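For this view, one protein chain was removed and the others were kept in their places.
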Amino acid sequence: MASSPMTRTQDGVARTAVEVRMEGLSRHYGPVVALDRLDLTLQPGELVALLGPSGCGKTTTLRLVAGLEDADTGHITVGGKDITRVSAAKRDMGMVFQAYSLFPHMTVRQNVAFGLRLRKVSGAQRDKRAIEMLDLVGLATQADRYPHQISGGQQQRVALARALAIEPQVLLLDEPLSALDAKVRAQLRDQIRRIQLEVGITTLFVTHDQEEALAIADRVGVMREGRLDQLAPPTEVYSRPATSFVAEFVGLSNRLTGEVRGGEVTVRGCTLPLVERDVPDGQVVALVRPEAVTLASHTAPEPGPLVGTVIAVTFLGATSRVTVDLGDTTVLAQLSTSDASALPAGSRVTLTIRPDPVLVSASSEPAAAADEEA
Amino acid sequence: MAVAATTETGARPSWSGRRPSAPAWAGTVPFFAYVGVFLLWPTGIVVVDALKNPNGSWAFSNISELGDPLVRGYFIGSFKLCLLSSVSGAVFGAILAYAVASGNPDGMVRRLYLAISGVLAQFGGVTLAFAFLVLLGPVGLLFHASWYFDFPWGIGLIYTYFQIPLMVLVFLPAIDGLKVQWREASENLGASAWQYWRYVGGPLLAPAFLGTTLLLFANALSAFATIEAWENQIAYIVPQQISTALSSEVGLSNVNVADLLALGMVIMVAIVMTGYALLQRRAARWLR
Partner (left out) sequence: MAAVTALSETPAAASAGRPSGMQTRRRRRLNVFRYLVFTVFGLFFVLPLLAMARFSLEGAKLGTWSLSAWRQIASFQGIGVPPLLSAIEITLELAAITCVVTLVLLVPTMIWIRLRVQWLARTVEFLCLLPLTIPAIVLVVGLGSIYNRIQHYELSALMLFWVYVILALPYAYRALAAGLNAIDVTTLSEAARSLGASWFTVIVRVIAPNMRQAILNALILTASLVLGEFTIAYLLLYDNLQVELYSISRSTPNAGVIFSTSFAALLFAFVLLLILSYAGRLRRGRG
């Protein structure tokens, strides 16, 4: 949830985190609509992650806030001040790009100090602050190296230090981890979040990786085709997706036909509550999370709506994903690996669906096999 | 990025086709052979020849002939000319290159200007000198430029004419190498356009710019044809001595003069190209 505004000091002057408000932002490129009247407010000190497939408008949003592109319509207000017409150089924001943004001809220290140099901070002060920032990201020892001499993860940390050195009001991150190895990605992700909380700066984080978004954000905004489908804390986006797109983009979903009656849906004999109460009665497709599905070995010979055969087991480490063929459809279940090991391919199993609230959509969409995330 | 994947012992991917034979550089032998025969060897011959007496023995004293005041004057003159045309070609060419580079990478304009540059970079010689004469000479179509016959201005203008396209051709990749993110990052950190060029864009392009200027300098050095035409205002194309020497095998002393001049130039070129190579190393790392 949004944290209360934290104070940071700069030369003894207290600086409070600011609110970032976007109203009615639109942007199009020729016939293509990149952003469609977006309304989004970041609470002071909050980290909002914009998540979505490529082309959904998340990067456009970020660039509009940064001032690197102009909005067609709409306003952007930071800390109560309308900055829509302010040039990018004067917006007082720190940005971390996906890659390649460090100046190759400057050392790490010079890179970090660059913004301060532009602001006419004295040499000694500059240096002190640069080292402070490098300490914050844990790279003070690399201060006199050149960007090509350090790894990709280290480069991004330097980029972060550089962005924070100027004590911006807002921190903007444009898929900063996408170009990095998986292991580095996870470490850096947590480090970014830790630093963000420590400094208390309002942050907008753009990513196409849902795991990243869910892991670090205070709120996640799922975007599609220039619009926000849902803006909510991670747990809510995951367990109470507002639209089927969100449900399918964030995490895996099984699509099972069912029937709605009186505010509940019956799927293959199981009755499940609904996320939205006011769904009219009728045939629907329910989206069931794999972790809501449990399996048990089925010894009795009679078939049933929830009886099937294991086709495949995908080992994911601590958990495993089991694909079960129910005859007319396929279902994914997520189990602990020890449980899954008892049910190798070919075993007959019974499914149980945990009564978590599910999202349903009109059954005009065919009940295809369980969808993978985008 | 290894070309062949590491495999377990015994299983060798059939496509790696590794026979324990030629080293990798063997594939470049045709190229080096060709360049060696048709570029390096002739140059070497000239250099060596200039250092030899007519009877074939080594005469390093020949080099002292380069100190001859006439020869020196000749070189200083051409040095001035080349400096002027390479600097002006570099500056104007850089501006034009920037204008081309900052447009649509796939657009008509860029392709047109690249094609034009390719053609005009070759276009030198007598006709160009005469064309400018027609434009700016005593009966000038445009106006009479009284400075046209002053060395090095008139000829400098002519040289600049084909130096600019060459600059565009060679310098354009460097400008393309300036990443968008650097501009955006510096803007985000508060830099104005001027500050960007001063602290980021300028320093990054400087080695490539200087290197290409050196290249232009060397190119000017080697463009002898035009100078003769300008000085004599007649359609002489080459120093007559060399041409006669070749076609009629006249006295060897003539050939040696030609060789010496050639040697002097080659030395200048060697110095210049070394400088260029050193500068390129830095530029390439940043702008690749």
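In this document, chain identifiers A and B correspond to the written order of the chains, with residue numbering beginning at 1 in each.
What we mean here is this: a contact is a pair of C-beta atoms (placed from the backbone, for glycine too) under 8 Å apart; a residue touches a chain by one contact, two chains touch by 3 or more.
Note that the structure is predicted; figures quoted are calculated from it, not measured.
The chain not shown here makes contact, within the complete complex, with A, B. Summary of contacts with the chain left out: across B:A90, B:L128 or B:I155, the touching residue is B:L128. For chain B, the residues in touch with the chain missing from this view are 1, 3, 13, 15, 24-25, 27-28, 30-32, 34-35, 38-39, 41-46, 49, 92, 95-96, 98-99, 101-105, 107, 109, 111, 113-116, 118-123, 125-128, 130-132, 134-135, 139, 141-142, 161, 164, 166, 169-170, 173, 175-180, 183-184, 215, 218-219, 221-225, 235, 237-239, 242-243, 246-247, 255, 258-259, 262, 265-266, 269, 272-273, 276-277, 280-281, 284, 288.
Interface with the hidden chain, as seen from chain A, comprises residues 28-30, 67-73, 84-88.
The rule we apply is simple: only the chains that are shown with their structure count from here on.
Centre to centre, using the average C-alpha position, chain A and chain B are separated by 52 Å.
Taken in their complex, chain A has these residues touching chain B: 66-68, 88-95, 97, 99-105, 114-115, 117-119, 148, 159, 162-163, 166.
Across the complex, chain B meets chain A through its residues 179, 181-182, 184-192, 195, 199-200, 203-204, 285-286.
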